[in-house]
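Okay, so here's the structure we're looking at.
Every protein chain of the complex appears in place save one, which is left out.
== chain A ==
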């Protein structure tokens, strides 16, 4: 229906606007940064996105975000062990970065609060589109995080783990990484905690010419937390990025992935698993721009839905007119295991160049009965057989990552989830 309505502010919108006036004096930033914060809060004042905004069609944030907790100065998040043993850990506890930074050769780490204060972080604070609500929320409130610069030619032998840990209240964090020319790195972005927090987290990655990175997002918030996250990347010439997203928690989760290939020969791989349980809502939305010729991308997303969980995957591939010879493929497969669960998917192709090969596939189904029969005929009871099939369905995506330590670490996380929800 297109009947005119005059929007009234929801309690959550009011709480955010009030929180901004309260926090304003505590937020770091020079004039440029503060002006960007003003613009961002103006965007929030005009209302959180509803299902009428196409990119928020399945996640009506205005309706779903019912409560916004106050900032909690007493919250004390505990540090946790990294996903891959031996990683260099850069923790952000309750939205505050650490003053004791590890010294690693070839890496320069800066606290983001410093870069906000001197204004050098300002250019990254711009939203990427008119409906960038997560970007606006984060820009308005972000107080800390890290800026990591991996020098040209550096090859890291251990992963760097960026931890964003909460213990209630609100945390707004930004994690920026540049991987220099020809450098190689594995970065783990860890999102966890134990409170009923509102978390906004924006990650920015810049891959210079020939850089190679594997970025793992491991999101394991408790089912009381609202987690609004964004991952933005620019891929330079011949740069290669493998992004792995694992969502295994959170009450209301939206993970946006915004990737742009800006140099010829860039190659982007996205692998994602969404493990959904309970009465939760999880949305993964990807916007991928092929902006130059000769770039490639493949995306595979696997979802498991149990309980009363609702899942969403939206993936849009834009192939610009100049981006001839693009090769883009996307698949989204969902196992819907309960009658109360729900999954919606919208894989989009927007193509303006003719010499391309693009495709997408999406399926939603339950466990294949013939597979189940095969296992049960071999004496495996139904519950275990189901468990095996579901695990195989998602583990397939993990096994594609060719680093053994990472595969093992992720399978441990997977087993943990199945033990708790299987």
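Going forward, a contact is a pair of C-beta atoms (placed from the backbone, for glycine too) under 8 Å apart; a residue touches a chain by one contact, two chains touch by 3 or more; residues count from 1.
Please note the rule applied: contacts and distances are computed from a predicted model.
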Among "Glycosyltransferase", "ABC transporter permease", "Cytochrome aa3 subunit 2" or "Fe-S cluster scaffold complex subunit SufB", UniProt's protein name for the complex chain that is not shown is "Fe-S cluster scaffold complex subunit SufB"
Of the candidates A:346, A:371 or A:421, the residue in contact with the absent chain is A:346
Of A:151, A:181 or A:362, the residue that touches the missing chain is A:362
Missing-chain contacts on chain A, rising order, are 1-4, 54, 57-58, 321, 324, 334, 336-339, 341-366
